[in-house]
Every structure is written in structure tokens, then in C-alpha cells.
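My structure is below; once you've seen it, I'll send some questions.
With one protein chain held back, the other chains of the complex are shown just where they sit.
Up next, chain A:
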Amino acid sequence: MEQLKTIGRELAMGSQGGFGQSKEFLDLVKSIGEARSKAEEDRIVLSEIDILKRKLLEPDVPKRKMKEYIIRLVYIEMLGHDASFGYIHAVKMTHDDNLLLKRTGYLAVTLFLNEDHDLIILIVNTIQKDLRSDNYLVVCAALNAICRLINEETIPAVLPQVVELLNHQKEAVRKKAIMALHRFHRKSPSSVSHLISNFRKRLCDNDPGVMGATLCPLFDLISEDVTSYKDLVSSFVSILKQVTERRLPKSYDYHQMPAPFIQIKLLKIMALLGSGDKNASEIMSMVLGDLFRKCDSSTNIGNAILYECIRCISCILPNPKLLEAAADAISKFLKSDSHNLKYMGIDGLGRLIKISPDIAEQHQLAVIDCLEDPDDTLKRKTFELLYKMTKSSNVEVIVDRMIDYMISINDNHYKTEIASRCVELAEQFAPSNQWFIQTMNKVFEHAGDLVNIKVAHNLMRLIAEGFGEDDDDADSKLRLSAVESYLQLISEPKLPSLFLQVISWVLGEYGTADGKYSASYISGKLCDVADAYSSDETVKGYAVSALMKIYAFEIASGRKVDVLPECQSLIEELLASHSTDLQQRAYELQALLALDARAVETIIPLDASCEDIEVDKELSFLNGYIQQAIESGAQPYISERERSGMFETTDYHPQDHHEVPSHTLRFEAYELPKPSVPPQASTELVPVPEPYYSESHQPISTSLVSERESSEIKLRLDGVKQKWGRPSYQPTTAASSTTQQAANGITSHSDGGVGSSSSKPRSSYEPKKPEIDPEKQRLAASLFGGSSSSRTDKKSSGGHKPTKGTVNKPATVPKENPTPVQPPPDLLDLGEPTATISAMDPFKELEGLMDSSSQDGGSNDVMGLYSDAAPVTTTTSVDSLLSELSDSSKGNSRTYQSQTSKGPNTKEALEKDALVRQMGVNPTSQNPTLFKDLLG
């Protein structure tokens, strides 16, 4: 083959204008070719676009000119600019009778349009006509277009004609018709399933080209379903035999090889058919043996066939002789100087090694050479081979190598892959815990942000659970070695976030476990982490939780805890953090420090991360309450809509917060309000104006409100309402937490500890419980929207059947109860932003964190304890207002929410509110989904 030659000559040709293209086009190409920068090129192309836009609009463009414009459009689009303004002209050109123009039109549309483009509908008719054309070139052009432009819906429009063309006298047409049918099969197998026999028929076509083309669809079909093509084994073998015996026309020879591409395809098909089939394998072995003998390994294509033979042998049931031949071929590949062949050799080795593992031995040196080769592709292939041949005896070397390589490359995609392979091998074959932890440390250190978060969780779990044997001693040694290595690493600069999370968690859980390190030492280290990575909230969260555990263990073991000054300042800083999650953790930590040993021990038991936490998901403990409510006339809870996809997120990431949907536009239509739960209870009190019904309520139905609501349903909490009567958050927190705990029924033992702390503030508030002052209520309603009424409905209707309501279901409740009232717009914005955020954040964030870090039952309780703290603080801005309303605004927290979404307000609403309060249903906010995600 003559190598391409550069330069000059064609400039001369260009000036001859011998290509049927105008000077302008040549100038365009030339000027783009000479453009010095991307910007310059863009400028040229943009001005060309302008010119074309103008010219295409001119009336009566001569067809020949038009053809050139289209080609220019194609060219422009290839350079990455939008040429959609000219698509329609390309479509028009396909209608032309002139073959040249038609082909140009087809070429352009196949490059421009995709199968779902609107303009396709204009082409289908033309294609149909062209498929019937007498001129086979027109037919070919149409078949060509079919491959790109026909989608599932339009297949039936052209299918009959394509099938007819399978018998066309021209082999070029038959060939393309087969390919078009193959394409249909790929797009929608069902549409051509009845035509599959045609492929078999075409296999016997007189023309080798058509036969060769038929192998493509057959390959696909056979890989989908091997058994129904077993009968073809002998046909394929005999075809291959004929090919190798040079029975095909000379024109199919390529570099003195008879039809090598057909051979390769046949070998691929045979590999599929012969795998696990002894009979078929035996039939094939003859011809394969011949191939090994005949193949000319001096040419590229000869080697391609050899490689394909190796591949085939590795798939079928091996015959020792063939295996030997394959091994020989591989060693030839590996010894070759060509990198391509080495690559194929390594690949072949990787395949054969599954059948005869000892084959690699003799090629050790070659493999090592490839590992050190400057060629990256080869190196990667070799690592793949190593990965396949890893055993517990060689895992250390291989993984070390892999890690070294991982450190050396910059390609994140491959880095991720190789990191996950390292992890996999280490988990599978680790010779010792020590080594395992060291390896994981290295992986995390160098690719920490790339590895899957699951890997981190696995590591934590592994450290927590040990290696499965019931050997506590070994486990604690493992932990100790982990802690030690982390303490060494922790001061390194710039560790990946994920790694720090693991470190923090392990240090928190086991840092002080065997007494080697003092609590103050570990906590100091954790504070350093939180300081050094102050922009990473996740890490900070982990660090604070770890601190909490360490202090909890200290308190529980009866030692006096002295909080380091830097910890103290960290806590203080976080108390005022913008992140509600961090804030909450800080409050939790602060509160924990004030508890006594017994309480702390139940909250955070020592080394309990692997203990199961029992959750009564059915909330059966509420049955009595529901019964009561129903007896007193409440509506049973009806769950109608599943909130799909609402609680999938468990990762702790700020962007995962669910309030997003409530703030963004919804593009789908709102669902129609359900007629089944017209607010009968409320209608007695409140005439509900229908018109507002759907409008005012559907938006709320997003997670935000409902999530809160969902918990409210099952909680009966009298103390909470005082939340709004007082600027301080503390009492509320305590009060809500008690109820929460009781309600959720998690680890009942924790009640003792919690109760001791919470009962006091609660009782102090009890006497203050207000009668409802209608005046104030109205004011509250006018301030925060009458939606409180809607809430009450929810409670009353929803409260009846929480048993049925698994965590997801309560979400539907709010939608069922319309609030008919209009919000006072001027006040709306007051509560909106803060309320939403505060309502959501802690739970969402906690979910993620708890999920990953602490499985210990104790911490759940603590979370519950303080889960209210954050919302309250964020809403304190409103407190001044609220305090005026004080007692009257019972359950305002909810008012808030409904207001955020709607904020309607009327007197009727007030009355509803009153009704609810009489029924004694009062919500707190605790997110039941938290526990579901954690444990379910």
C-alpha cells in the first residue's frame, strides 16, 4: 500500500476545480485548514453559516448549487456547528430524481438526523418509493438510509419491501437488505422475529459477499440463543473448510489469505456454538487444527485469524492437541516485537489461563516485560491478566503492582477501575488483616475520592465485624492495627474525604477501645481533622459523631471527661453552623456530655455497631390509639398513593435534600384530587370551596410537608405546642424527643435515659398548657395561614391507621385534605424559606450519616432526642412574632409547613384547628423514614 503523501499536489488539483465543487467550497476548506486557532476557525465557520443561511433562502437555487450547499452543511456540522437550519433542504433533496442529488440528500440526512427526528416522516415515503426503484443504486441508497433513519414505529412501513429485496438479482442489494434486516432486529427484535429464517436461507447464497454479510446477523442471533442453531454447526465448519481451501473467488483474497474476515466471523460463531458442547467441539477441532497449520503468521491478518482460533479454543471444550497449538501460537505472539501481537498474546493468555492455569508459567518473563512496557494499552491488558490469575499466593505482589500503577496514572476512569479491582482482590485473597488494612489505606489514600462509597462502608463493616471467625482476640488486633495505621496517616495533608470518613468512624468506634490511646489523644486528632478539612461537612459530621462516641464511652466507663479546649471551640463553632446537620450533631454532643453514665451507656453502647436494632415498622403499638380515634368518629386512614422514589437517597450529600422538588417547578400535571377522602370531618366545620381544592393542595404533596406529617400521625405530644410560646428551643427538643421515642418504640431501654433528661422540662410546661384563645388563634392563622386546619384533618383522618401506613404511606395524607383558603400573601414569605429547610434537613442528612457510620442503636436514640433542635433554632427568627401569639398557636410547626407550600388562611381554618386540638392529636416532627432507611 502506498502511504499517503502530504502536501502540494492537491492544491494544484484544487485549482483545476476537478471535484465538481465550487471555488467557494475549496476556499472554505482551505481557510479552515489554515486557521491558526479554534477561535479563528469558529469565526470562519460562523460566517459560512451566515452565507449558507442566506443562500438557502434564495428562490430558485439551481439544484447543482443546492447540492454543494448541502455538502457544505455536512462539513460544517462535522466541525461541530449546528446546521439544523438546512436539514429541510437535505430532506427535499432526497426527493429529487437525479441520482447524484438523491444520494447526496440521503447522505446528508443520514448524517444529520436521528431516527426520532420530526423530519423523518417526510422521508419514509421517499424511501418506500426508492426501495421499489429499478435502479439498484437508488435501492442501495435507500437501504443505507433505512439503517439510520427507521425506528421501531416505521419498520413496518418498509419491512415488506426489504424482505422482497432479499431476492434481488444484484448481490449488492441482497447484501444490504440483509444488513437492513439485521438492523431492524437490533432495534426491535419482535418486529422481524418471523423473518429470521431468511437469514438461514441467505447463508446458502451463491455470492460469498452475501453469505459473509449473513454471518453478522447470525452471530447476533446465535449469541442470544445458541440451542436453536446447533444444527448449523456442520454447515459453518464446512464453509470454513471451503474458505481455507481457497474455494472462494480470488477477489476475496486479502494479503494472500482467503476471505479472512469471513473466517474470523465464522470462528466467532463457532466459539459460541461449541462452548460446552462436546459434539460440536469435536466437529470443529479438525478445521481448527488445519487453520493453525495453514495460517501465515507473518501477516497481520494471518495473526488475526490465529488469535481468533485461540479465542475459539478457549470457548469450546478443549482438546489437548489444540490447546497445545494455541499455547504455541500465544508464545509466538508474546515473543514478537510487535506490540499489537504482544497485546493479543496477553489477551489470549488471559483466556486460556482459565482452562489450563499452568500455561502462564512459561511466559512469566514475557508478562513481566509487558508490565514494564511503555505502552499503556499493553500494560493495562497485562494488569487485566494479572487480575485474572491472582491467587492467595501472589496477591500481595500483584496488588502492590496495581497500586503502584494506579498511583502513576491520571486517567480517573481507569484509576477507579483499578482501585476497585485492588479492593476486590484484597477482600478476596488477603493473607493477613494487617496487609489488608495497609492495602486499603493505600487505595484510599491515592484514589479515595474515586472509589465507590460502598467500598468504604464495606471496610468499616469489616473492621467492625472482624473476619468472620469467632475470634475476638483477632478482631481486636485487627482494629488496633487499623487504629494505629490511621493515627499515623491522619496527619498527612490532603487525604480524600471518603478516607477521612472511614478514619473518623474507626477512631470514634475503636480509638479508645483497648486503652492504648487516651480519649483526649484521639479526640484531639479528630478535632484536627475537623479543623483541617473545615470545608468538608461530611467529614466534620463524621468527626463530631466520632467525638461523641469517644466521650460516650468515657462517660459510660465512669471516667471523668474533660473536653479539650479545641474540642470545646469546635463544638461551639458547630453550634452556630449553617449546616443543620452539623448543628444538630453539636447539640447532641453537648447534651450527651451532660448526661449520666447509665443514660449514656444506653444511648451509645460500647462496640455495638453490629448490633441489630429492632424496629416495629408496623407501628403496632399505636393500634390502641387508632382504635380509640376511630371510635370517636375519626376516618380510617386510606393510603392511595405511593410516593414513588421519595426515600431512595441515603447518601449524605447536601444536594440530596428532598426539599428540592417543593421549590422547583413541576412540569407534570398535578394529579387529580382524590374524591374518596373529601374532608368530611372538616366540612362540618368548614365549607370547603371546591375550586381551590386541587390548586391549593397538590403542591404540598411533595416530600417536604408530608414527611413531617407522616410522623405526626402517630405521635401524640402535648408538650410540643409550647414550642411557639417560648423563644428557647430546649424544652421543645426534650419534649418532642420523648414522644418520638415512645412512638417509634425503638430500643425501649433507652427510654429510661432519655426520659430522665426530658421529663423535667416537659413537666414544667404541662401546667402552662393553654386554653385556646380564639383571638390569638385567628391572628396565628392569619399570620401563618389557615393551613393548620388542613393539618388537623390530616391528623384526624391519618391518625386512624398508621399501622397500615408503612413509612411511605402517610405522605399521601396531606393531599387528601384540601385547604380551601387563600394565603395572605404579604406574610407568606416570612416563614417560607427557613421553615422548609429546617423541617427537612436534619432528617435527610442524618439518614445518610447513620446509614453509613453508626449502626449502633444508641445513637439513633440520641438523634431522636435532638432532632428537633435544629428546626427550632432556624425558626427563631420568627419567634418574636410568635411569642405574641404564644400559646394560641398550638402546633404551629405545622402551620409553618403548610404555609410554606400554600399558606391559606380563614376563620374556618381556625375552627378546624380547634377541632384537632380537642381531639388531642398533636404532631411532633420525627421522620420515620429515617429508621426505615436505616434498618429496613
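Remarks
Keep this in mind: a residue touches a chain if its C-beta (ideal position, glycine included) is under 8 Å from a C-beta of that chain, and two chains touch if they have at least 3 such contacts; residues count from 1.
Keep in mind that, in the parts below, contacts and distances are computed from a predicted model.
Of "AP complex subunit sigma", "Transcription initiation factor TFIID subunit 9", "SNX4 protein" or "GATOR2 complex protein WDR24", only "AP complex subunit sigma" is the UniProt protein name of the chain excluded from the display.
For the chain missing from the display, the contacting residue among A:I123, A:I155, A:A180 or A:L619 is A:A180, taking the whole complex into account. If you put the hidden chain back, the residue from A:P374, A:P493 or A:G515 that touches it is A:P374.
Residue A:L137 is the one among A:L122, A:L137, A:M389 or A:A513 that touches the chain missing from this view. Of the listed positions A:Y414, A:Y521 or A:F621, the one in contact with the omitted chain in the full complex is A:Y414. Interface with the hidden chain, as seen from chain A, comprises residues 1-7, 9-11, 13-14, 19, 21, 26, 29, 32-33, 63-64, 71, 74-75, 77-82, 98-100, 103-104, 107, 111, 114-115, 135, 137, 144, 147-148, 172, 175-176, 179-180, 182-183, 209, 212-213, 216, 219, 223, 251-252, 254-255, 259-261, 264, 268, 300-301, 303-304, 307-308, 338-340, 342-344, 373-378, 380-381, 411, 413-414, 417.
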